[in-house]
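In this view, the complex is presented without one of its protein chains, the others remaining in place.
Entry: subunit A
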Amino acid sequence: MNLKADSADVAFTFKGGMLPMTVMELNSADPEQIRQQLEGKLSQSPAFFQHTPVVLSVEKLDTPNLALERICAVCRDHKLLPVAVRGGTDPVKQSAWALGLGWFAPVQEERARRLASIAAENDSAEDQAPQDTPDEVVESSGARVYRGTVRSGQQVSASTGDLVVIGAVNAGAEVLAAGSIHVYGALRGRALAGIHGNLGAGIYCRELNAELLSVAGNYKRLEDIDARRLGMPAEVHFASEQLEIKPLA
């Protein structure tokens, strides 16, 4: 369980996150040309250049060696903070690391690999499924659909993507998902969304009576839930550092 530790002696916790990030797609490897064009942009919209973190994408360049240090210096002069480099050859990767920058695999290759790993996880999930899942489990694009009542003692999880339950989740049952959880029925058990740290995940249900609600480790117990929200359709999100429960209207 990915619940936040209460104790004060935990120095840090690792959490996954999806942060907005500007990608600076380089079409030229010439630092001088970049400098001239940046100066033009800076005068147009100075608000953008506030030590904005950027990822330098060099995927479109086919130069094996790059004056990465000079390009970074140009960026910093114009209040852009390069934090990582995406794509490029092995020497580019090495020089990024030498400059204290992160390195991301190129998009095309990365997407292919991510899809492959999702497929592999889905396969293994299906192998375990008959153990404790009596009703039909349908695998569709990213969401796992469970039909029937999730009963006390049962656990239904979607290790990738969303979980959709068409039925009730009874007290003593637990539903988990990497993404959001949708319950078309009463939610009386425990619901943990965003189990891999996705703070954008939500929980939606027709009737809220959950023992526990959690989004990316931030949780509320039944006792903490505003009594006016109980027994009604509700949606749960992480907002302003806590779980926000709103009527589903």
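Here is the rule we go by: a contact is a pair of C-beta atoms (placed from the backbone, for glycine too) under 8 Å apart; a residue touches a chain by one contact, two chains touch by 3 or more; residues count from 1.
Definition applied: contacts and distances are computed from a predicted model.
Chemist: Using the UniProt record as the reference, specify the protein name of the hidden chain from among "Sarcosine oxidase subunit alpha", "Septum site-determining protein MinD", "Thiazole synthase" or "Ring-1,2-phenylacetyl-CoA epoxidase subunit PaaA".
Modeler: Options "Sarcosine oxidase subunit alpha", "Septum site-determining protein MinD", "Thiazole synthase" or "Ring-1,2-phenylacetyl-CoA epoxidase subunit PaaA" considered; the missing chain's recorded name is "Septum site-determining protein MinD".
Chemist: Which residue, A:68, A:168, A:201 or A:216, contacts the hidden chain when the whole complex is considered?
Modeler: A:168
Chemist: Touching the absent chain in the whole complex: find that residue among A:57, A:95 or A:149.
Modeler: Of the candidates A:57, A:95 or A:149, A:149 is in touch with the missing chain.
Chemist: Contact with the hidden chain only, please: which subunit A residues?
Modeler: 130-135, 149, 151-154, 167-168, 170-173, 186, 188
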